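Heads up, one of the protein chains got dropped from this complex, but the rest are sitting where they should.
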Amino acid sequence: MKNCLGIINMSENDSTMGALTQNRPTAMLPIAGRYRVIDFVLSNMVNSGITGIGVFTGNKVRSVMDHLGSGQPWDLDRKLNGLFVFTPTYDYHSIHRKIGDLELFFENNSFVKYAKQDYLLFSKSYMLANIDYNEAFKAFLESGADISIVYKKVKDKSNAFLGCDKIHFDDDGVFESIGTNLGMDIEFNMSMEMYFIKKSVYFEILYDAVEKGNANYLKQAIFNNLDKYKVHTHEFKGHVFPINTIKNYFNANMGILKSDIEKDLFFSNGHILTKVKDEPSTYYKQNAKVKNSFVANGCIIDGYVENSIIFRGVKIDKGCIIRNSIVMQKSDIQENVHLNYVILDKRAKVSKGVTLIGDPSSPYIASKKATITREGEQ
Amino acid sequence: MKNCLGIINMSENDSTMGALTQNRPTAMLPIAGRYRVIDFVLSNMVNSGITGIGVFTGNKVRSVMDHLGSGQPWDLDRKLNGLFVFTPTYDYHSIHRKIGDLELFFENNSFVKYAKQDYLLFSKSYMLANIDYNEAFKAFLESGADISIVYKKVKDKSNAFLGCDKIHFDDDGVFESIGTNLGMDIEFNMSMEMYFIKKSVYFEILYDAVEKGNANYLKQAIFNNLDKYKVHTHEFKGHVFPINTIKNYFNANMGILKSDIEKDLFFSNGHILTKVKDEPSTYYKQNAKVKNSFVANGCIIDGYVENSIIFRGVKIDKGCIIRNSIVMQKSDIQENVHLNYVILDKRAKVSKGVTLIGDPSSPYIASKKATITREGEQ
Amino acid sequence: MKEGKMIAMLLAGGQGSRLKLLTKDVAKPAVPFGGKYRIIDFPLSNCSNSNIFDVGILTQYKPYQLNSHIGIGSSWDLDRPNGGVRVLPPYTNEQGGRWYKGTANAIYENLSFIDELDPEFVLILSGDHIYKMDYSVMLDFHLEKNADVTVSVIEVPWEETNRFGILKIDADQLITEFLEKPKNATSNLASMGIYIFNWKSLRDYLIADEKNPDSENDFGKNIIPNMTVDGKKMYAYKFQGYWKDVGTIKSYWEANMDLLSDENTLDLYDRTWKIYSKNKHLPPHYISADAHVKNSMINEGCVINGTLENAMLFNEIHIEKNAVVKNSVILSGVVVEEGASVYNAVIMENVVVESGTKIGSPDSEEVYLVSSTNIIKS
Partner (left out) sequence: MKEGKMIAMLLAGGQGSRLKLLTKDVAKPAVPFGGKYRIIDFPLSNCSNSNIFDVGILTQYKPYQLNSHIGIGSSWDLDRPNGGVRVLPPYTNEQGGRWYKGTANAIYENLSFIDELDPEFVLILSGDHIYKMDYSVMLDFHLEKNADVTVSVIEVPWEETNRFGILKIDADQLITEFLEKPKNATSNLASMGIYIFNWKSLRDYLIADEKNPDSENDFGKNIIPNMTVDGKKMYAYKFQGYWKDVGTIKSYWEANMDLLSDENTLDLYDRTWKIYSKNKHLPPHYISADAHVKNSMINEGCVINGTLENAMLFNEIHIEKNAVVKNSVILSGVVVEEGASVYNAVIMENVVVESGTKIGSPDSEEVYLVSSTNIIKS
């Protein structure tokens, strides 16, 4: 994979993620007890042997910088190649809000131009999976195609994947077109928004779009041009969780409680790497009772926990009953709190005796650093 | 100095620096053959034993991030303390251009609040000097004052320091007031824009200014409050070059050609640290003739060079005559070029036979990546 | 420029033969402890948290795992471009190879290493003890007393005084007498093997000691007594807090069990004094619906289906259904198969406790050390 440059594009639609993405992009959302969403695609690339990776951010830059830093946890802190983060620039003389990511790619095209690699792997971050790109890359090279799209055959009874890209094949199984899933079929081929592109083809598409002015997003520009190029597709067979709605985010976390999914997501093609936090082991005290839960390090637990994901450094006091919930890092849950279908964002504090109950389709969300106290109490 | 947090404030007036600061803040301007302006204040802090440093940037963020990275060259890549960079945030829902740096400090006050240090050292970056802060800090602590201002007695015959802050003492030599130098006196006490402040006093000033709304800049807020606090001053006796106009920038570089100034600036209180570029030694070829010049590594020189500062990786072909000029990194000067009073920004290319002549008061500036060719030629 | 610099020299050569199989493949400082640490993590983290960033580690016996654990020191923030952590094994010169003859000789052989760092003070540490200590406070004491040597001491039970080097002190904490493992002690202050020396003075003593063919080249036996004879000012710094020398299997087991006790005073969850260790990039642990977990510590990557009580689990351990683990320490990679039971045991890395096996008994006080080939009673 040395001949392939990785590009992670964070221009994702956050509007359906509610309070969870108020101050962070979806890519930085905490998930699965100790990770951020972006850790999966970053680790996949690194584990597949890609050593040069560009990350193109949206406007919420600070949490991205904090998490990625110099790229050291992913072994991307290098003199040659390594991690490059591109943030939008602002021209204050002619201030206007730029729509789409195309301009950011165009502004920074020298990054791609001067890279030694001849192929590019573009990926969004929101499709959670553990994927070995070598296989897909090899198939792409052998196909002689200009572009390759990675997809997953999904069964979607509950219309969870509305709005995802849908791929159509002709009767011979050859790629025909790509559109948006409106839920017409239960079974369909969902694009994972991971594209391999020849570098030369990328520049043709980018320059064409800028000159014609007919696209704001890189994806749009690619779709506009698919009929001109030879398009290959590659089916991924592992588990995929698109993190594009609160419900899908909740279900992805709960899915990890199934041991086959956990193994697939965390081990199938290499470990998922993330920023180290130096937490001690989790301490279960005398009154702890924990069932079917995924618990990160640094917690002190003295209550009842069931079907839940507990992030790092969480404190759960005695008398608590936590069920079907996601508790993010450093949250503090005091005595006799009852939670069911709740998402507590980072450092939330729930005072003694509070009861919070959400619904599986729409969990209760406590925002970052929120303090929740029983009315009338301090 | 462990009990002192360093804060470098990049909100500097770039408007008098012309093309040199079009895409970078003054702090990032290349200087003295292999440094950036900010390297001096950063190294001073580190060499004085300050281990926690916050850098508050203006809007030109990218070159800052590229240069500072994780802080490794200054040994500031640490788990505790180390380097923290704060960039302005943009709220796109209510977009308006923010004036001044006060809001940035207020937004990020938790950085200062949760720091263990009890004292703060605020500094701008544009006053080039090699200073041991220990002495000033010790004097400040012993004085029992709330604020200390570091200043330099200057003789300014040519009105080079117009617009700098000017300190007045009463007849007993006690601090009286601070204002702006309009050039009324040749000799005056110039503030170096380096302040020690007690943390508690800093918060009083910051909160007061935000509540009253009577300051846009932190400096303004401090000046508004100086009558309320005990103010100490500390005289610095080494060389100081304010980099606030093109002329001062040019003169600072030329000043380094004097060996007493060079020793003072580079060695008096520890080495100046900067990002490493892995250049080989400079190679002087058969036709090289170099006089009174400061030459960084990685150059290949086959021409005549006099009274000049040559940055890293510059190529000067035979037949060239380079005098009284500043040639920034990776510039390429082809055969028979004549330069006098010229500043070539990074990666500029001057083709065969070109002659460029500026004036000491107003040097010719070739901007970054410019290619200069004789008219009519390719 | 910087305040009186102190470097640490950490003696990590000990074989620790009373720990039997635990030190078959590793030196004692590399023995795992507390669910995710190795013993040496404690002094290394103490150094980092005390702002000591120059640490020489003197190794001799089976340093391979220790080297691999320490790596470049990044886990403890000791991967500094200059200084930082440095492993110092014995080396060869023209006279051939020489092994370290004793603790003092180990330092002597690295005189040039220390001279290059040019410290004012040298802190001598041992890699064998578990404790949290701010060495900078001890240095403050050393400076305040204007001492030549400061020895850190702790009160031990009177009945154990014959196991330690015992010190007698006067009202000013000046050391008046030094007794190695006395039979009838008149003081219960034991040396912790932690010394601060003024480097210039220690340097002279090391050189003199090396010249004496009868010397054992040991700090406790030679250097300190020689300094006493010369009337050097030696002070005792009283340490209060948890301190344990895990010299035997039983005390090793006890020290781990201490962490599960309500009276435990070694707070691993204190965020102001984290204990750092090498990170393994594992997912959180999973506790299934069939598990019962009580008063236990569990690290990342474990899967728990059985019963745990008073158990200290390292990483990647599988406890299968109906397996029981009580009052035990389980090192990384162990599998306890269905129906097996483990009481009062230390199970070594990667051991498979097969289905139906019973190790120890709930009724016995004996502690078992279990490797894949052996069970040793202690």
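Just a few scattered comments:
Labels A, B and C are assigned to the chains in the order they are written; within every chain, residues are numbered from 1.
Definition applied: a residue touches a chain if its C-beta (ideal position, glycine included) is under 8 Å from a C-beta of that chain, and two chains touch if they have at least 3 such contacts.
All of these numbers come straight from a predicted model, not from anything done at the bench.
When the omitted chain is restored, the residue from B:Asn297, B:Asn336, B:Ser351 or B:Ser367 that touches it is B:Asn297.
Across the entire complex, the residue among B:Thr26, B:Thr282, B:Ser325 or B:Asn340 in touch with the chain not shown is B:Thr282.
The hidden chain makes contact, of the residues C:Ser74, C:Ser126, C:Ser328 or C:Ser371, with C:Ser74.
On the side of chain B, the interface with the absent chain consists of residues 32-34, 72, 257, 259, 262, 266, 271-274, 276, 278, 280-286, 288-298, 300, 309-310, using the contact rule stated above. What chain C contributes to its contact with the hidden chain is residues 59-64, 67-68, 71-74, 79, 81-82, 84, 86-87, 89-93, 96-97, 99, 112-113, 116.
Residue-level contact of chain A with the missing chain is found at 1-2, 47-49, 51, 72-73, 75, 78-80, 132, 134, 269-270.
Here is the rule we use: only the chains that are shown with their structure count from here on.
Think of the whole protein's Cα atoms as having one middle point; the chain whose own Cα middle lies nearest to it is A. With every chain reduced to the mean of its CA atoms, the largest distance from chain B is reached by C.
Per-chain CA centroids place chain B at a distance of 47 Å from chain C.
Chain geometry summary: the mean Cα position of chain A and that of chain C are 41 Å apart. Within chain B, the positions touching two or more other chains are listed as 72, 79.
Each of the following residues of chain C touches two or more other chains: 276.
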